[in-house]
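The other protein chains are all here in position, but one chain of the complex has been omitted.
Chain naming follows the written order as A and B, and within any one chain the residues start at number 1.
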Amino acid sequence: MPRPPSPSIPEKEFLFNSLKESLRLDGRQSLEMRDPVFTFGPDLGWVECALGKTRVLAQLDGKMVKPTPERPLEGIITINSEISPMASSDYEPGRPSDEEVTMTRMLDKVLRRSDAIDKESLCILAGQRVWHLRLTIHCLADAGNLLDCACLAGIVAFRHYRRPEVEVVGEEVIIHHPSERAPVPLSMHHTPFCFTFAYFPDPNTPPILDPSHLEQRLSAGLISIALNAQKELCVIQKAGGVPLSQEQVLGAIDIAVGKAVELDRIVTQRLEEDWKGRKVEIR
Amino acid sequence: MSSRVEILNDGGYRSDGRRQYELRDITIDLSPRGTADGSAMITHGLTEVMVDVFGPREAKLRGQTLHDRALLTVEVGIVPFSTGERRKRNRGDKRILELAATIKQTFEPIVQTNLYPRSEISIFVSVLQQDGGLLPASINATTLALLTAGIPMTDYVTAITCGVHSTAPLLDLTTLEENDLPHLTVASLPRTFKVTLVAMETRLHVERVSECMKIAGEAGKVLHQEMKRAVEARTKRLVQAMDMAPRIGGVGGGVDRDVDMDEDNQT
């Protein structure tokens, strides 16, 4: 099983020395994110999110199913994600790698377990019919920080998606085609965003936000923080890596708070633009 | 998800009679098991975790050996009868894989793996009972098992959960409390007071976090004391046995052997 080639020593030294002077190889500030670029597809819930060269495609669709007997009043959300060798030659098919496990679990926590979507609003007829939302995450290219990009694509897909309106008459469910009645957006409690910070072995090097591929490979530890614009933390994940002091962790959270507000604004604006651009016929 | 039980009543007691910052009983058992190089069993209240460490030894999969340090592998097994709902989880379960990956990543910077190039250190975690605080118990037990195996580490790793009930932080949550409260798990290093692991997966306001981390750090120090006592008592016994002190076998109400190291400490 060949491992991906590790960066050479001069490469490593160069990066560490520049970071020590708060310079990043792509010209960003240490706490600057790459600007997210959203491309919306022809269907609602089809979002491609790009952070620099990292690209993730998220696709959401819904269908009506019978709810689980344990939770007759709640809709079902499933998230499928897989990192295939297509994203980067570092990944290989077969047994899920550690990165993949981390990403799957993180997506699950950020998008599903954080209660971002009001599951009860997905119920159509108690115990009979609920919406089943399926989110599929395709990682198209990994140029660092795949996790944040996937979370962002996922949550924007949820915001972008609109389900057909349904009407319940007695025991009968009538689905209105989007051309008859305007589809309705999902009812969401909040919009969590994920931010990943990278730390380096040298304690004097400042942490950086949104690490690039090389930075991620050479970092000594990552911390991922998911939170919404209302200053509510949803997930903190720092597993291993260089030990941090409590102040460092709290400092990272503080920065993330500011970034979340900013990102929320961008996302909302882009979604509005896209919605305006769509012709929706209402008869 | 409203609770049927009061999490914290007006008198300041929790559902199991503990106070806000009170930890559950901790028992540590460091007796050797089978052919393992180090083993430890820890209970936090009703949560019971057993860890066996093998190694450093020849790596089982030659392709995975690292030329400059030892490979750390973690396997987690959760017995089906460990929870109320009897359910078999297969080894490919994402949650179990995540637990294993988390333990591995927590210990990678702490264990001095660079001393054992091309070797493998295998950690087997068996969860026997679950009542909240599964990850912290596994981490604490792994620390102890690595210590008994004589594997060099830069420090102890002590972990604990801290939850928040409205505004009041609670330590060492049970399953009942975990289901209802936002909580975070903190693994800290007692010597430098730094954290190697912070994990949280429920909504919590930013302002609550710093308090939680501080209290969890303090609790980590208490856990460190307990763990250190157990480890040092065991070492002392072994050293005494090796010195063949004249009183050998006459203390501790019975056999002075490595096989029987129980320590009950109330915390």
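Just so it is clear, a residue touches a chain if its C-beta (ideal position, glycine included) is under 8 Å from a C-beta of that chain, and two chains touch if they have at least 3 such contacts.
We take it that contacts and distances are computed from a predicted model.
Chain not shown in the complex: UniProt lists it as "Exosome complex exonuclease rrp4", one of "Exosome complex exonuclease rrp4", "Protein SEC13 homolog", "Translation initiation factor eIF2B subunit delta" or "DNA-directed RNA polymerase III subunit RPC3".
Interchain touches from the omitted chain, evaluated on the whole complex, reach B. Set against the missing chain, the residues B:I103, B:L147 or B:L181 yield one that touches it, B:L147.
Touch with the hidden chain on the side of chain B covers residues 4-5, 9, 11-13, 15-23, 32, 35, 37-38, 55-58, 67, 70, 112, 116-119, 147-156, 171, 189-191, 218-219, 222, 225, 228, 231-233, 235-246, 248-259, 264-267.
Going forward, only the chains that are shown with their structure count from here on.
Chain geometry summary: the mean Cα position of chain A and that of chain B are 31 Å apart. Chain contact summary for the complex, chain B toward chain A: residues 63-64, 94-95, 97-98, 101-102, 104-109, 184, 189, 192-207, 209-210, 213-214, 217. Chain A makes touch with chain B in their complex at residues 1, 96, 98, 101-102, 104-105, 108-109, 113-115, 220-221, 223, 227, 231-246, 249-250, 253-254, 257.
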